[in-house]
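Every protein chain except one is present and positioned as in the full complex.
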Amino acid sequence: MAWFRRKTATGVDQLAKEAYFTASQGQLIWARFKSNRSAMIALWALVIMVLMGFFADFLSPYNPTVAGRDTTYENGAPQLPKFWDENGFSARPFIYGTKRERSIKTNFRWVMTVDRNQRRYVYLFVKGWKYDVINMSWGIPGTDYGFEYRALTLDRHLFGVNQGQIHLFGTEASGKDIFSRTLHAVWTSLAVGTLGVLISFVLALIIGGVAGYFGGWIDSILQMITDAIRTVPPIPLFMAFAAFMPDTWSSETRFFFISIILGLIGWPTLARRIRTHLLTERSQEYVLAAELCGASSAHIIRRHLLPSFTSYIIVDLMISFPYMVRSETALSFIGLGLKDPVNSLGALMQNVSKADVLLNYQWYFIPVIFFIALVLAFVFVGDGLRDAADPYSGHNK
Amino acid sequence: MSEPIISVKDLTIRFRTDEGLVTAVDGISFDIAPGEVLGLVGESGSGKSVTAKSLMLLNPRNARYDEQSNILLKANGKDVNVLGLKRDKDMRIVRGGAISMIFQEPMASFAPAITIGDQMVEQLLIHTSMTKAAARELSIEMLTRVGIPDAARRFNQYAFEFSGGMRQRAMIAMALSTNPKLLIADEPTTALDVTIQAQVLDLMKDLVSEFGMAILFITHDLGVIAQTADRVAVMYLGRLVETGTVRQVIRDPRHPYTQGLLNALPKIDNLDAPLTPVPGDIPSPLERPTGCVFHTRCPVALEGKCSNEIPAMEPTEQAGHSVACFVARKEAA
Partner (left out) sequence: MNAAPIISARGLSVHFPLRGSWFAPKQVVRAVENVTVDIPKRSFFGLVGESGSGKTTLGRALLKAVPISAGTVRYDDGEKAYELEAIGSAELKDYRKRSQLIFQDPYAALSPRMTVRDIIAEPLEVMGLTRTREETDQRVRAIAAKCRLNLEHLRRFPHAFSGGQRQRISIARALVSDPRFVVADESVAALDVSIQADVLNLLKALQEELGLTYLFISHDLSVVSHICDHVAVMYLGRLVESAPTRSLFAAPKHPYTKALLSAIPSLDPDNRGTAQKLEGEIPSPTNPPPGCKFHTRCPYVQDVCRREEPALENIGGGQEIACHRWKELLDATAT
């Protein structure tokens, strides 16, 4: 994409010019996006986090549920591997062993002591807890019908120690590894967000699309419906749902339900945007030109309207993501969404609000950093995309 | 010849864009005498609007003025170096005070939610020490002067209640209320119907003689120039190619571009004449030709010379008539 680098005005070579002339809108948008440094950094961060979430099982040394907790290291501080200490250098990173004891001296509270002479070495690709790569279980809530399919069980993990356990981000009150929980939480939040965005997108596309394409009274009615849904306050709604959801539901069902609800109340904003794009594009002269050839509505939608707002829609989707993730997190944080022991960023953040934690166990905040990073990455990528997708009308005379 | 009101020397303006540094204006120089109407003629990409805006420092942030560019404004007995102005306070003296500007699209120049009257009064309050009542009176007087009937009632109306021609008149009224020394008119009649254009041009000519101000009239329409301007400057791709009195440039054009432009115009008094376009297309500002900017389309370009050397603006044997062309010089010699 030579034409977007800084160069003097007369140094344009013929090949680069020709490439610019024959570049489709998609290629132009990508080239503009790449030249936006903050957007590219955000994109990399986003990709890394998504991959971390995707490979969460492989990357987490321990099972994030109760099954994987470390009873000897509850509320433990983060253990960062070292290469060197007063006992010498080691090519293989290590952490220290710990002992927990309780006695009258410590007022019968568990006290952790670090034994700097006992080294636990970190190994790569260790055997650990079993996890299923393909894991699908669907259940219809309130009934016994369900569908479960698990396959491809592996037990390799990226790293681990030869004795005891390693907790990169520390542990929380019941001994669960925060690092493992965080990775799984990122994935859960992304999954809820994706599902929510998908549902709202499909609804928005249909409703906004029909309203924008046909206009007139159809548009007026649909707009009234859209506005009505938009005025529904989410917190009371979720409070009602939280009360309604029976405890017997599995966490997956809850998760699914939350996503659906988020999607159902999130579509109005997207629908409005789609409608606006359609209304503008529809009155463009090249659409009129196609109509004058006798093109059918289907042809116009397919060939002119859809491609023209694909770029807008991708931007809108990208920007909806952080709202979904934030909504789920916020709701879970106040207890109306996913609860402990489910791993979601919001659920993890629930534990943070206690004074005890704030004073003594600051490492509980690490998932918060991930949450902020995830949302910011989405926002920056969305902004970068929106700037890049600004149509070529900027080049008009 | 009295001292010029505004003197532009070696103005070079470049813009930082995604595609690199784009030259919009390249080393142009011209003067405007008090009370003179200078027509700046050019097509798209000629840089005429950018030039006009630079007189009031209205160009966007990514504009870069060259080191040796100089715009000298003589206002109220003082010399003001326009390009050196940094503070808003200093620029305010120039903008709307000594220099006023009217634009092509009057709907875009008036704030839609404020009455015309309020906007005119605001302009006066900024630039003069009048009281609000005096400003109101002067504004209504100006509106009447520009031919808007029932000015007192119109004073309280909004921009959308005016028709296109009336909006343009109101804009002229607003621009003139501060009694500027120089009025910059950027394509003021291009968006108007031809009968309305005739009215507005008449108005402007009357006002010039009444107020004694100079006008920098920017347009691509040579007919309008012939009717209103005293002197003409022709621009192509950021450079001045020919300057002279309006009679000299239109009756006896020396530069091949000016000649081409005049030939390409359909003339109503000679319906049999064929329409001869200037061959080729205007190069994009990203690909400025080397040497003379016009050589890629010039029918008489000299092999080797015109593509390598930039011709300087030199006077012809007619006083006040200058051309930047090797071929024109050769022919005259």
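Things to note:
So that you can tell them apart, the chains are marked A and B in the order they are listed, and the count of residues begins at 1 in each.
Throughout what follows, contacts are C-beta pairs under 8 Å (C-beta built on N, C-alpha and C of every residue); 3 or more make two chains touch, one makes a residue touch a chain.
Just so we're clear, the structure is a prediction, and the values are computed from it rather than from any experiment.
Touching the missing chain, out of A:R92, A:K127, A:R156 or A:R303, is residue A:R303. Checked against the full complex, the candidates B:K53, B:K74 or B:H220 give a single residue touching the omitted chain, namely B:H220.
Contact with the chain that does not appear here is found for just one residue of B:A152, B:L265 or B:A312, B:L265.
For chain A, the residues touching the absent chain in the complete assembly are 18, 20-25, 28, 284-286, 288-296, 299, 303-304, 307-308, 391-393, 395-397. Where chain B meets the chain that is not shown, the touching residues are 43-44, 163-166, 193-199, 201-202, 205, 220-224, 226-227, 246-247, 250-251, 260-262, 264-268, 271, 273, 275-278, 281-282, 284.
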